[in-house]
Each structure stands twice: as C-alpha cells, then as structure tokens.
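Input: one structure, supplied below.
A single protein chain has been removed from this complex, and every other one stays in its place.
Chain IDs A, B and C follow the sequence of writing; residue 1 opens each chain.
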Amino acid sequence: MSSTIGLEPVLGRSDEMIVNMGPQHPATHGVLRVVIGLEGERITRAVPHIGYLHRNHEKIEESRTYFQVVPFTDRMDYVSGTQNELPVVLAVEDLAGIEVPERAKMIRTMFFELFRIASHLVWMGTAMLDLGAITPFLYTFWDREIILGIVERTAGARMLPNYYTFGGVRRDLHPHFFKDVAEFLDHLEKRMPDYEHLVLENPIVHARTVGVGVLSKERAVARGVSGPVLRASGVAYDVRKAFPYDAYPEVEFEIPTSDAGDTYARFWVRFQEIYQSVKILRQLLEKTPKTGPFKGRAPARLKISGERYRAVENSRGELGVYVVGDGGDKPYRIKHRGAAFSNLQVIPDLFIGAKFSDAIAILSSLDPVFGEIDR
Amino acid sequence: MGLLGSDERPRDIILGTLDDLINLARSRSMWPLTFGIACCAIEMMATWDPKVDADRFGMFFRNTPRQADVMIVSGTVNKKLAKRLRRLYDQMAEPKWVISMGACANQGGPFRHGYSVVEGVDKIVPVDVYIPGCPPRPEALLQALLLLRDKISDRELRYKRPQEIATDYDVFAEPGEDGRIPVL
Amino acid sequence: MDLRIKRERLFDEDVYTVHPDDYRALCEQLKKDGFDYPRAISSLDMGYGLRVVLQLTRMSDLAKVEVRTDVSYDVAAVDSVTDLWPGVEWHEREAYDLMGISFRGHPDLRRLLLEEEWDLHPLQKRYDTGGYLIPDWRPADWPDPAPWQEPAPSQEDAAPEGGEGE
Partner (left out) sequence: MSLIPIPEDRRFKIKLIGYDPGRSRPWLERFVYSLYVVAFWLFVIATYAGVPALFDWLGWDGGWGYVVMRALQVVMLFLLSAVIALMLILALRKYLGKVQERYGPMHYGPAGGIQTVFDALKLLGKEDFVPAAADWLTFRLAPAVTFVSSFAIFAVVPFASGWTLADSNVGLIYLIAVSTLSAYGVLLGGASSGNKWALIGALRAGAQMVSYEVPLALVFLSVAVWSGSMSLGKIVDAQLGVWNVIPLFIPFVLYVISSLAELKHIPFDFPEAESELIAGYNVEYSGMSFAFFFLAEFVELFLLPALIVVFFFGGWHGPLFGLEPGTLAAGALQSLYFSVKTAVWVWIFLWIRATLPRYRDDQLMEFAWKAMIPLALLGLVLAAYMRLIWR
C-alpha cells in the first residue's frame, strides 16, 4: 500500500511532516491529491496524485458513434462548456472533408470566447477564495450566470450544451443573442475595473503572489505547459494564432504575455485574456450576419478513416485530440490531450521550496479542472 | 447521539416535542460539506451564488466533515474515489445526510459503462435525496435541499437510517497492524 | 545515422514511423533539431501490437512532428524520453497505465489514473466487450502476430518490467 502514498518518510528525519492534501480539500479545485512533505511551513517534497475522477472517456468513446462522442467531450473541461467539443469536431471535419459555412464558424468562435470569459470568471472567484477573500467569488459567479443564460437561450443547456456539431452548430442563434451579448459586454466592462481593484491592485494579493512560484521559460516549454501558464512565462504560444481555426483568422487580437512567470503574472495574463475576449466578441458581433446558414452538409452516418491531431486554445491551454478512424462510424481510438493535465505536471517544480500558503496560491493560478485531467 | 436521535424509542409527549424541536433546528441549519467532485460541483457552487443563494435557508459550507451535516455527492464517483468518499462519510458526525446530485452519482450517468465508475453512490453510502440531471440546475439542488429539510423536520417523512448497506465495493477501511486506520 | 525510419507528410505535420530500437535515437535527433515542446504521447492498440505516438512542436517556427513506433504485445516497452522532455512524464505514465506500454528509464513508472492494485490495461482492445464494460473484465487472448509485423526486439534489452506480466 505504501506506494500509493508516493512519499516515503525518510529515516532519521524527524523534522519533516508528511501531510495529505486532498482529495477533499477546499483548495484543490476538485479531487486532486498532493502528498506534501513539510518542514515547518516550507514544502520539501510534493507528489501529486490524480485519477480520482477517471471516467474512462477514451474507452467509452470507442464504442460510441462520432455524433455521440461530442457530448462526452463536454464533460471534460466542464467549466468551459463548448470549448471541449471543438477539437473533435475539427478533426472529424478534416478527415471527412466537411465544409463549414462562414457564419457557423463565427457562431462557434463567439461561443468559444463567451465560455473563455465564463471560465476565467470562475477561476477568478475560486482563486480569490483560495487566497481568503469570499466576495469576488460571488461577484464573478453572478456574471457567469449571465453568460450561461445567453448560452441557454440558444443552445438549450447551461453548462454542457452539446452545441457544436460536424459542419457547424446544432441550432440557429436566438433572436436576442446579439443584443444579449452586447448588453453583457457593456456590463462586463463596467465590472472589470472592480475586479482589477479587488484582485490585481489588491496589496495583499501582491504580497501573496508576486515572485511566488516562478516558472522559467525553458522549464515551462520543456514541461509541455500551455495556455495562460505558458504565456505568463514569456512564450507567446497561442493555438488561436499559431494554428488558427474557425473565425480566428478574421479577428484582431493580441496575445498577452508576461516575462515574470510568477503567480501574479498568471493572474494578470488571465485578466488580459478577458479583455481580449471582449475585443474578439465585439468584432464578431459586428461581422456575423444576422441570418444565414448555421450548419454545413454533413452525412448522417459518418464513416471515417485516417488519423488526425487537432488542437484548440481553450481557457486552460492547448486542448488537443488525436482521432483515429478505421473506416467505421465509431472512432478506433480517441486520445484527449488535456491542457490542465500537462500544466499540472509542474506541481513538484513550483511547490518544492515554497511555503504551504504559497502552494495554495500557485495551485489556484494553475487553474486545474479535473474532468479534463483525469478524463 | 443518545436519546434525542434514536428512532426506536416510544414517543412520549415531552421528549417527542423536544425531539421535534431539535429536528426542526437540524432541518433549518444544514451545513453541507465542501466536496466537489465533477461538473455538478460547479453547479453546486452556483447554488450559493447571488442568483439562487441557498444561504437564505441557513446553509453554508463547512470544509471539515466533522462539522458538516449534508454531503452533496456532486459528480462521478469512481472506484479510486469510493474509498475516500466512504471515509469522509464515516468521519461526519451524526446526524448526517447524503444528497446524490446528478446522473453520475445516481447511477453512473453517461459513464456507467466504464471500467472504473461506480454505478451509483448509493452502493457506498445511504442516499436521502436523488437529483436527476446532467448536471442539475442550481434550482434543482436547492429544491433537493428543501426536500431534505422537510424530510428531516416532518415526522411523517422521517426515515429510518439503514444500519448497513450492501456494497460490492471494498470501501471500508480496515485498521492496520498498529491499530490505526491507514492513510488511503 | 542509420535509423530504420519511414517518413511521410500528414496534413500539417511530419510523421516518422520508426523501429522501437531506434525510437530513442530519433528523439534525440529531433531534440537537437529544436523540437522543444512535447504535446502528448498517445498510444494505440493496432491489433498486431501496441503503438506509441509522440507528438512534438518546435516553438521557433511551429513545425509539428509525430513519431510513431510499434512494439509487439509480448515486449511492450520502449525507451523513455522523459529526460529529453520532462513534460512527457505523465503522458508516459498514462500510456503505461491504460495501454500497458513500459518505458525503460522512466524515473517513476507507476500507474497514474488507476490504483496500483489494478492488473489490467483497459485501453487494449482485447478488453473490449462491445461497449458495455462491466466490472468483470476477462482479457481475451492476444491476437496472433500479423505477417507484416516487424520482428520483436531481442529479449535481453527489452525485459517487460512491471508491464503486462504474462
């Protein structure tokens, strides 16, 4: 049994205390378990354990048709809803040669960015909860509810809408969609200064995060880290720019990066991403035709052969999928590349040497979601 | 727990009334355990957000199982987590209740055909209220909490806790050689 | 260097199919070529053996490359590349856990998602029971080696350490 702990007490070291953080711990954002060796408040060793939410996505999806696979992917990164569906949809479209109308691409991109804002709002609330502030959590969840209301009107479900499909999206936009989104963006722009005041400009947040958990550029790349964590280490790698998909080539936005690589930089990058998402959404509200096709022609029974890796930039980083089809209507193999899965590998790098309280802040800045990590 | 919590004792008037008062208090002050598992956990958090605000009914989260009254199983339970879930349930102080939130906790949900997913959390712990949905809306969780409230305080609805539940899963921690329960 | 490699182009990435003995050498070569970003390690059950698929990106010009290598069921092991790209540590552990491929030289090759007590590698096709995968999982027999399958590496340098154990 000892190997499940993963951290053996060192003989003759009586000054080290081994504590077991998780799977039920308020700061682990789910069911992560980290076995931590503490010397006073300083962390000497850290061994992460995952798999408490292993739901056999990859095996179950092998016995489902491609259309049935899409709703399963929703449950991976459950904070960012439709974003998970896109890699599978893109890969299958590539392999089956399905054309997507321009308007459908824009609708997809708008939902993608709405969910990025929603996910970053959840992150902001829970990160501040980890740092001890209760109130931002309730503010951000309120704003997230508005996004979910918009999504629900069009897609029919709040969190896990199963909205994208091969060749476009499942149904047309709700007639109020443009008005709703514009209203929400106005509302969010009024709220963002409050959030900046509560989070980024807060001197206690500064004291807790600046210079804490520094991830160097080289280490971040070698660890396969992606998303805001990578960009906070100074690498301007964003799948939206690097390997553009959907309507991203048609909109202008920047990739916010920071060279500091510390926890505060990761906070800052996520804030800037919200601003960039607002910018993208505003452009798409202008560009998207009010009416038109929302779905291309896709065969009712997809039969696919070949293999394809497609990735998108979801709220946590590069969310990829490796689809292998053997000519049947069910995938031969689907491998999901979770962004938070790779991001979470840096736990030992960042935890060791930090204070225990810092570890909480670092973990919140990595923003793990366990549906995607354990799959 | 003693006299007040026992259901087998004949009800005489004075103790019966006191019992009802205590049960009224229990039903009006249910503190759930902070134990989010999967997708439903986000909706569980959203139940405490300003829109739904379960705090209106006197419920707020406690992080430690010792001080919690309700365990909301919010998500898929797999075989690796099952032992820990049972351990948490055992750590909670009596009286305690369990709400099974969402399809996964009810019966495995879309993942019930997986190799490592437990087909329903009621195989591990006794469940008081089931909520359908994948994931259920926050309003559904609020309704379940209010149902549980009525179940606790209403004498007609009060149920007898099953003493043992049949389980296929090896989730009960056995004391090790030194008499202490090993770290899972 | 004399590597047994087949190279092809698939969509926007280069695909190298390599003999398992040369997998490590090719990876070192790619590392020298500047492929610094590990995306993922996937694993497949091909029906005649297991396949490791390593996917890499070069950050400087965003070139993508995919390295495939097939191993036989009996000697399901390749060299670990954790020292070249630390980011594949968990991906290799996951491939070991779910597919049963051992990685020689991995610093900490334990099960990642399942518990240590498990004795099956569920993503192998022989565990498939038609989509309804209920607890009692009896593995089917391995399929016979396909005629086109390459000869397995010699037994001395490829002992299945903690692998399938058969």
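Going forward, contacts are C-beta pairs under 8 Å (C-beta built on N, C-alpha and C of every residue); 3 or more make two chains touch, one makes a residue touch a chain.
Given the structure is predicted, the values throughout are model-derived calculations rather than measurements.
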| item | value |
| --- | --- |
| Chains in view touching the one left out | A, B |
| Option from A:133, A:242 or A:352 whose C-beta touches the chain left out | A:133 |
| Interface with the unshown chain - residue positions in subunit B | 1, 4-5, 21-22, 24-26, 28-29, 49-53, 55-58, 60, 62-64, 66-67, 69, 93-95, 139, 180 |
| Residues in subunit A touching the chain absent from view | 17, 19-20, 25-27, 38, 41, 128-135, 138-139, 142, 145-146, 149-150, 153, 174, 176, 180, 183-184, 187, 202, 204-205, 207-208, 355-358, 360 |
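In the analysis below, only the chains that are shown with their structure count from here on.
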| item | value |
| --- | --- |
| Chain centre separation in whole Å, for subunit B relative to subunit A (CA means) | 30 |
| Distance between chain centroids, defined by C-alpha means - subunit B, subunit C (Å) | 42 |
| Multi-partner residues of subunit A (each touching 2 or more other chains) | 4, 51, 54, 56, 59-60, 63 |
| Numbers and ranges of subunit C residues touching at least 2 other chains | 113-115, 122, 131-133 |
| Partner subunit B, residues of subunit A touching it in the complex | 1, 4-5, 20, 23-26, 30-31, 51-57, 59-60, 63, 71-72, 75, 78-79, 122, 138, 141-142, 144-145, 158-160, 370-371 |
| In the complex, subunit A residues that touch subunit C | 3-4, 6, 50-51, 54, 56, 58-60, 62-64, 94, 219, 221-225, 235, 237, 242-243, 307-309, 311, 318, 320, 322, 324, 332-333, 335, 337, 341-342, 344-345, 374-375 |
| Residue numbers on subunit B that touch subunit C, as the complex places them | 79-80, 113-116, 168 |
